[in-house]
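Here the complex is missing one protein chain, while the rest keep their positions.
== chain A ==
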Amino acid sequence: MSVAAPGQEGIRIEAVSHRYGDVAILDGIRIESRPGQFIALIGPSGCGKTTLLDIMCGIRKHQSGNVLVGGRPPVEGRADTARMFARDALLPWRTASANIDFALKARRRPGNHDAITAQLLEDVGLTGFADNYPSQLSQGMRQRVALARTFSLESDFLFLDEPFGALDAQTKLVLQEKLLSLWERTRSTVVLVTHDLGEAIALADRVVVMTARPGRILADVPIDLPRPRSVSALQKTRAYHDLYAQLWDSLEQATASARLHPGGNA
């Protein structure tokens, strides 16, 4: 679990299918990634994105196929994986810094926790808010604390489930930039579930598009935009808009009958 040399292996998902009772949710999913890759997962609501993330985190056991994360089958609570939720999931009875410390203690991270926490709060622009309770922070600030907590774990694998889904466009932009700058340093392998096409393109190395339920892989589009990226600058470029149009077509196919929540701004 070191920052300089991320794990030797990425994520390997082969022919994974899953059903809840009679309902097929995932059908023959196959994703292979090199370590340090940033993958965005998009698809219609209910197509099984969260389920797939749960499987990669070891929270849910897949029923068929093979899953390897860092060369090992996923197990819940593994020290090299971290998960971030759509709502901040901050503990309301702990201050911002104590919420980060909660994760550090749980993972028994060595080092001076106060210093690590202060640095991370600075990284997400929350210096001076260390002793605020979540109820004393705005929603965007809370999600920034959650982002800091996720990165405090220095995990090789990050699974983010619509982490900015509940935020307004402006706040979202700020947080996407924060996420990128933190990730530039750690270069963990990331799977980001999002409904926001623009977010997927701006952040990821590749965008995997899933079909409506049962979820299959419809398209797997590499995003060959240079890094380091600036989300706001990127949105003004031609390449970004071409990719957006291309992915939009895929998504339209994916949701031929299902409802779609694009969220992005074309």
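In the analysis below, contacts are C-beta pairs under 8 Å (C-beta built on N, C-alpha and C of every residue); 3 or more make two chains touch, one makes a residue touch a chain; residues count from 1.
Heads up, the rule we're going with is that contacts and distances are computed from a predicted model.
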Looking at UniProt, which of "L-serine dehydratase", "S-adenosyl-l-methionine--l-methionine S-methyltransferase", "Oxidoreductase" or "ABC transporter permease" names the chain that isn't shown? "ABC transporter permease"
With the full complex in mind, choose from A:Arg30, A:Arg87 or A:Arg206 the residue touching the hidden chain. A:Arg87
Touching the hidden chain, out of A:Cys57, A:Leu173 or A:Val208, is A:Cys57
Considering the whole complex rather than only what is displayed, give the residues of chain A touching the chain that is not shown. 57, 59, 76-79, 81-83, 85, 87, 89, 91-95, 102-103, 106-107, 133-136, 153
